[in-house]
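Other chains dropped; remaining ones untouched in position.
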Amino acid sequence: MRLRLINPNTTQAMTAAIGRTAAAVVGPGTRVEALGPSMGPASIESHYEEALAVPGVLELVRDGERDGVDAHVLACFGDPGLDAARELATGPVLGIAEAGMHAASMVGRGFGIVTTLGRTVGRSRELVQRYGFADRCVEVRACEVSVLGLDDPSSDARALIVDECHEVLASGADAVLLGCAGMTDLCRSISDEIGAPVVDGVAAATVFAESLVRLGLVTGKRGEYARPPLKEITGLLSPFALGGAPALL
Amino acid sequence: MRLRLINPNTTQAMTAAIGRTAAAVVGPGTRVEALGPSMGPASIESHYEEALAVPGVLELVRDGERDGVDAHVLACFGDPGLDAARELATGPVLGIAEAGMHAASMVGRGFGIVTTLGRTVGRSRELVQRYGFADRCVEVRACEVSVLGLDDPSSDARALIVDECHEVLASGADAVLLGCAGMTDLCRSISDEIGAPVVDGVAAATVFAESLVRLGLVTGKRGEYARPPLKEITGLLSPFALGGAPALL
Amino acid sequence: MRLRLINPNTTQAMTAAIGRTAAAVVGPGTRVEALGPSMGPASIESHYEEALAVPGVLELVRDGERDGVDAHVLACFGDPGLDAARELATGPVLGIAEAGMHAASMVGRGFGIVTTLGRTVGRSRELVQRYGFADRCVEVRACEVSVLGLDDPSSDARALIVDECHEVLASGADAVLLGCAGMTDLCRSISDEIGAPVVDGVAAATVFAESLVRLGLVTGKRGEYARPPLKEITGLLSPFALGGAPALL
């Protein structure tokens, strides 16, 4: 089995960390590849950056189809381009926010999310509602560390995240969901420190994608997620239009 | 006052129709401009096409900021790029699905949506829930005419839409919301034919955007919708990164 | 175009303030009239007072029909008699709570309401749910100033309202909705002070009513909002029964 994880931003250190996490959780015989896009923002902390990350994500999904990968994971907590990727891909596609919420709801009644900057809280709440976890998610908290700041060894990012995790538990949650792919390296140690389940969406999406492939499940293609029609797409995005996805489709 | 309507697809006939509708409903002293993007799909009937339309939309919002327009309308029923546009723009930004649902809920208890292809129903339902109209929207129906097919004089598009409008009324709705900017020219005549309020999101978004400007209301900028941080954005999308939006921001 | 605003209470100073607000926001060519009822309470801060305000409101809607006004606005935050008024009137009818919530949800993800006495919070929450804004309204707070106290120059009403507005913003809202027509004069200055969008329902309902008239939209009359049947109505309310609304119907 061949799983491909897409880091929607262009920061290669994050791509590498995502790949390490995935490799550590898959079963024997499953091959993991983590890739970053040729275009897009260095990190995603706004709707604007998320929107501009999507073409790069879709280009990589197109490549994944060409390469015959079995499933894709979109490794950014906003799940950018998830519906479009499901249209393009033959196999299953999972976002890490989606997968993380599913996992967190399997180990308790309520969970809380600890995200990066406060401005991303709204997007997390929107996804909580979209995926059906409004009764399960007791709160979304921000540690006010930027995505790239998470990786700055001089910062107190980890301590700030732990503080917010304690707040989440104090409000009655059974588990914490980390709200950024950039926190993937911290998951185990924070769980040990706070004594409660901590979910990393990157790892969760990886094992769930592997699970769906084992189940033989792929995205339903009879309606909304059928491959998009072959259509002219003008301009900067021409790789998709000419030699790219539509040709594939 | 200066309102700019953005047609997220590249079909100029639709841009022109959108402009005509808007010009017909604004008050004296309000100037309306309808523009189409330099890049993107010819029409939007899938998540994939919607995603690839967003960069072109955002480029036009960036231009609108440069030009000092007072408000923007995104004239595609999927409201592509709405959150990102609200971050970029100083003035209010409205999507036509959003505005159409607000208008439809002001003239009765329940409304139904008549959209184009069945594959777009899921996106409409997602927006219904996101905007809070789940109790108001009694159903979403597809006429199974493509966006560009709406404008084909040899098609029976209008008759198929009217059939679905009658179904919507039969299910108890007080009003019908047309689920595509390409239906803007049909609104009045269908309302006359079926004897019930029919809402065109293009017209609704135009007058509501004008309303917000009159009220002095702009998007709240203290949190989620603050301007995005200045950040490197690689590759095909460089116009945004170099001379474009971030510089503006 | 001719819009009529109905102040459901008998305090003429509030009627005048409502008229000033409306006149300031409509477009050229739109005529605004603000009227108060011949009967009812001096202010509305309880369900009991709201109920007893409704007959006077409906009498004024009957008059509006006779006078051929294009749309009505009900200028009390409980939206008293809204459904009944929609049955009586040919043109659109908007309540200021309803319109204010629509406007507030167009300029951000979440808004909070600042109302007068704590005893009115329940009614506000009921309307929030009825109109579909339960996910958008982050909280309803009371400044504990009575409706008529708002206009007492010796009171610290404005400061108390501003305090509650700051609390609303601290809880993560993008905008504040003022929960009483008596606050209409304060909207702009409070918005300037707190640096966030503040919505006055009176102004919002006025421009949205004007918008609906421009769109040619009226209340759907095929079902729930059809004119009520001609029927005997006994006693104190005979003006409606004899020469009034039913005769009109």
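Read from first to last, the chains carry the letters A, B and C; within each, the first residue is number 1.
By definition in this document, a contact is a pair of C-beta atoms (placed from the backbone, for glycine too) under 8 Å apart; a residue touches a chain by one contact, two chains touch by 3 or more.
What you see is a predicted model; the values in this text were computed from it and never measured.
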A student told that 3 identical chains are shown should find the copy number of the whole complex to be 6
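Here is the rule we go by: only the chains that are shown with their structure count from here on.
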Same or different, please, for the chain A to chain B contact, judged on whether over half of the interface numbers appear on both copies. same
Farthest CA centroid from chain A: chain C
Turn needed to bring chain A onto chain C - CA fit, degrees, nearest 5: 120
With centres defined as the mean C-alpha position, give me the chain A-chain B separation in Å. 28
Distance from chain C to chain A - Cα centre to Cα centre, in angstrom: 44
For chain B, which residues are shared contacts with two or more other chains? 223-224
Of all residues in chain C, those that touch chain A in their complex: 109-110, 135, 172
Which residues of chain B touch chain C in their complex? 25-30, 92, 94, 98, 102-103, 105-109, 131-136, 169, 172-175, 188, 191, 195-197, 199-200, 203-204, 207-208, 210-212, 214-220, 222-225
In their complex, what parts of chain A are in touch with chain B? 10, 37-43, 45-52, 54-56, 58, 81, 83-84, 86-88, 118-123, 126, 129-130, 223-224, 226, 228-229, 231-237, 240, 245
